[in-house]
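The structure appears right after this line, and notes come after that.
A single protein chain has been omitted from the complex, and every remaining protein chain is retained in its original position.
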Amino acid sequence: MLTQSNLLELFKNTRAQSELICSFLETEDYVVQPIVDVSPPKWHLGHTTWFFEEFVLKPHKDDYELFDIHSAYVFNSYYESVGEKVIRTDRGNLSRPTVAWVYKYRNYVSKALQEFIETEDLKSDVLEVIEIGCHHEKQHQELLYTDIKYILGNNPLFPKYNNQFVENPIQDFPQEWISVEKGNYEIGYNSADFCYDNELGRHTVYLGDYQISNKLVTNKEFIEFIEAGGYEDVLLWHAEAWDWINTNKITSPSYWHQIDGDWHQFTLQGLQKLVEDAPLSHISYYEAFAYAQWKGLRLPTEQEWEIANTKFDWGSRWEWTESAYSPYPSYTKAPGALGEYNGKFMVNQKVLRGGSVATSDNHTRATYRNFFHAPLRWQFTGIRLAK
Amino acid sequence: MLTQSNLLELFKNTRAQSELICSFLETEDYVVQPIVDVSPPKWHLGHTTWFFEEFVLKPHKDDYELFDIHSAYVFNSYYESVGEKVIRTDRGNLSRPTVAWVYKYRNYVSKALQEFIETEDLKSDVLEVIEIGCHHEKQHQELLYTDIKYILGNNPLFPKYNNQFVENPIQDFPQEWISVEKGNYEIGYNSADFCYDNELGRHTVYLGDYQISNKLVTNKEFIEFIEAGGYEDVLLWHAEAWDWINTNKITSPSYWHQIDGDWHQFTLQGLQKLVEDAPLSHISYYEAFAYAQWKGLRLPTEQEWEIANTKFDWGSRWEWTESAYSPYPSYTKAPGALGEYNGKFMVNQKVLRGGSVATSDNHTRATYRNFFHAPLRWQFTGIRLAK
Amino acid sequence: MLTQSNLLELFKNTRAQSELICSFLETEDYVVQPIVDVSPPKWHLGHTTWFFEEFVLKPHKDDYELFDIHSAYVFNSYYESVGEKVIRTDRGNLSRPTVAWVYKYRNYVSKALQEFIETEDLKSDVLEVIEIGCHHEKQHQELLYTDIKYILGNNPLFPKYNNQFVENPIQDFPQEWISVEKGNYEIGYNSADFCYDNELGRHTVYLGDYQISNKLVTNKEFIEFIEAGGYEDVLLWHAEAWDWINTNKITSPSYWHQIDGDWHQFTLQGLQKLVEDAPLSHISYYEAFAYAQWKGLRLPTEQEWEIANTKFDWGSRWEWTESAYSPYPSYTKAPGALGEYNGKFMVNQKVLRGGSVATSDNHTRATYRNFFHAPLRWQFTGIRLAK
Partner (left out) sequence: MLTQSNLLELFKNTRAQSELICSFLETEDYVVQPIVDVSPPKWHLGHTTWFFEEFVLKPHKDDYELFDIHSAYVFNSYYESVGEKVIRTDRGNLSRPTVAWVYKYRNYVSKALQEFIETEDLKSDVLEVIEIGCHHEKQHQELLYTDIKYILGNNPLFPKYNNQFVENPIQDFPQEWISVEKGNYEIGYNSADFCYDNELGRHTVYLGDYQISNKLVTNKEFIEFIEAGGYEDVLLWHAEAWDWINTNKITSPSYWHQIDGDWHQFTLQGLQKLVEDAPLSHISYYEAFAYAQWKGLRLPTEQEWEIANTKFDWGSRWEWTESAYSPYPSYTKAPGALGEYNGKFMVNQKVLRGGSVATSDNHTRATYRNFFHAPLRWQFTGIRLAK
């Protein structure tokens, strides 16, 4: 558990970081929602604020006055048990509240919460919710990057976000196979610091002998797959994946554009020539699986990944695993609305491990379980192979 | 045909008026597109500008330089023959170009076109296209009002547009039936001034004896229809209308809200108690027809409306007629892209006559043929009965 | 009004004819419903029977016992006011009642109704409903042909219906223009015999000078349109038509197949080489309109067609007109369920005139107003041009 002053620091830094991310946007960029998975940046800013108001200030701070009675309605997301939510697909239809209003709302809540931490002696359950709120906002910071990328990268003008954001770190070392011996291993979080409920319940698993790559699949390697006709060979794909690539006419990773015969990629720094040695990004689980099939290899399970993680570098791409997102053996949902955080998504999603270039500093861990639906590609997702 | 100096006046006034309408908006309001029929205000501003650039400056002004090569792509609408258009449903996904950019684009084009009119001796075909461009922009001014109303009126915060716009003029006179005798009549535009191609080809029609109301149906009268169970009586409705009200759970006109037992209406001045004596607004053709059925009456045809129009006041509501939108006997499409203006919509739409509170001053005429699909309700549409 | 014995004759012939049409089917052919517009043949047989039971025997015949209490539920169609209907798209999901059951039901009702006509002295309103029932069944006989054609023609095995049905009569005479002078004309049914409510209310219309072709457009002529790129020229099409041909990848009339470079057509006699001089068939209103545009001509209005009809041969194709399906000036819906027959479809449909090779003998008239939605092609629809 963090001390109250460390928590104050965490809170202030977290809030400032969200605003720094958005400082490169035009007002208009805050508003749109091109697909249901992407939320308008102003919604992220409001929603993370609403979380602190709803779960900390409203129940715990004496005489706290809501900034506005409508905010709960507009900025609730999936917390069905705390009132009517704005349907996700409707978020992009709302021109109001304005961006300026959202910043006022943020400041009002930030100030109230800072005062609350500074002046009161908070019980551990309150501290805990504040800490969750900070981690919740850090998750939304990653979504801010990926949603902004989607908004700009699906605009015919291809506007750049800024000149600094580095998407494509080079892996300048040779590919090698790391061997792990069969046996019983311990999985799951085991520290006193913060983690999510879905990582808890450290438990034993048995793993057979396996090998896992020290390196992520590169853009260059994926071009080979494309050129070998990977997208046209039905035997490489899951049945639903085959429907998906045909319905959506998928023939390359997201954000790739072939211009005059050369592959380009839209990045947060704008449209650029594809960096061949950079780790592949923005592919679905379906594509990750098909690529592994084509290589005669496979994706690791999340357990294999976790046990081997100290032996390779990770953190630039969310790595699709073969594991479906399921509860750990002793998982129990927290009661009430906070229990909706993770458990209700534990069906029909795949676990991703590792973190990405868009993940907040120090935000992921070796035990962190990210999860997305198999066809989604707007995150910085990549492939690590196993056998 | 207007003189060149009158045209300059018309052009300047028209351009200024669009900007005045938008002066009450927040930047965010310019961006969103809640339904496919509504366009983002910044799109209206850009599209009307693109029209002048594409059809006047580019082909006719020497050495004209495009403001930006991408504008054609982003601001073309339905003119399929002049290049790839942005799919209508995608307009609300585009945060760029920004509102500020659009105003720069407007100023650039307005200035170039003003100079062009001021300094050159223009041929009649160029004058004509400029005049069409002004009328085109006036049509978009009406759409600006109705689209802004939709954007604000479908926001849970119900923000007002301004304090001045009067939607609900009172008709303080008794209802009477105006009789017209059977016989041959002349229909269609017959003046030298501007009109659209769909009004042309003045021609004879035969009308039987009929009577038409001097007054529009009021909100109060429509409440009687609702309270008598009009929305639940299948025999009053067209088959497709019955599906429509059931699928969309339609039980009142658009923008009506029952709050604590009282009917309210969202207006451009915000949410207000319903003005009972004001003319009914925001109903579909289906509802207009069902109401007429319920009264044992009918809607007029567009010919009946046009012949009788001097005997009643009109202009506050677009009045649904029983007439389908079809070409007049001698109608011919203009060649090329401008020919797409009207003719290509002449199927499965209903003619509306009269104009509304949102229509630009002096913009409609007794011969003006507006048209919409039967279920649409976001325009200021109303009912005049006949028998 | 028919005499009671003539009515008996009409009834018996009508019932026998439906069964003759179906005598060429396999049991399985009676059951399926490939698209919503097509109904399973057994449904047609049951529905036409239900009509006589519901509107004649049940209300008018003493001590009549329903064959089965469920028949009303299963065989009602669009008569919303007489109870829950089976949703049209669900008809093809019902394996029961069986075909054998439907024939028993037919025999039971036919026998009861014959006895009723033979033994009782019927009032004119009852005679009238029986006559409507016969005409209703004749309409379904035409649908039987077109629905059977759809069922067989959309089966990859292309099974033939029989060897007798002639779809493609040759027009072996030269094309000529028939001129009609401008003036007032009388339109609508004016005889004591049976007609539908939508033909009634004979009334005056004014028509300008026009010319109408003595001949239908042939397959050969339509091939010229295809080869000239008619399906790719956006300027020939209504906006919604353009979307329709692109969404549905329409590049030729329905039932046309290009095999080894030669056009073939599925007919009720099976797949055959296209008869070039036969009148074109199975095209939508959209295609009829685009073809006329391409020729620099137009489709006639229904009034023009009716006035000129004695001067040309008709009856092999339903001829799309430019007229939208609207009520005649003095049209009033019959009260109750029978009032649902025609009036509720008077929006967003186009009038077709003339009759087709599938129309029952003596069933159409010069005043008969058929109507379909613009994109529909499964009827024997064709093109007559005007100017």
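Lettered A, B and C in written order, each chain numbered from 1.
Heads up, the rule we're going with is that a residue touches a chain if its C-beta (ideal position, glycine included) is under 8 Å from a C-beta of that chain, and two chains touch if they have at least 3 such contacts.
Just so you know, these numbers come straight off a predicted model, no measurement behind them.
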| item | value |
| --- | --- |
| Visible chains that the absent chain touches, using the contact criterion stated earlier | A, C |
| Residue in contact with the excluded chain [from C:3, C:95, C:191 or C:310] | C:95 |
| Chain not shown: contacting residue from A:111, A:273, A:311 or A:344 | A:344 |
| Sole contact to the chain not displayed, among A:56, A:74 or A:205 | A:205 |
| Touching residue (missing chain; options A:198, A:213, A:323 or A:370) | A:323 |
| Hidden partner chain, residues of chain A it touches | 78, 80-81, 182, 184, 203-206, 208, 210, 234-235, 237-242, 285-286, 289, 293, 298, 322-324, 326-327, 329-330, 333, 336, 339-340, 344-348, 350, 374 |
| Absent chain, residues of chain C that touch it | 26-34, 70, 73-74, 86, 90, 92-99, 151-152, 154-157, 159 |
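As a convention for this text, only the chains that are shown with their structure count from here on.
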| item | value |
| --- | --- |
| Topology of the chain contact graph, where touching chains are joined (line, ring, star, complete, other) | line |
| For chain A paired with chain C, centre-to-centre distance based on mean C-alpha positions, whole Å | 58 |
| Whole-Å gap separating chain A and chain B, where each centre is the average of the chain's CA atoms | 45 |
| Centroid distance [mean C-alpha coordinates] between chain C and chain B, Å | 37 |
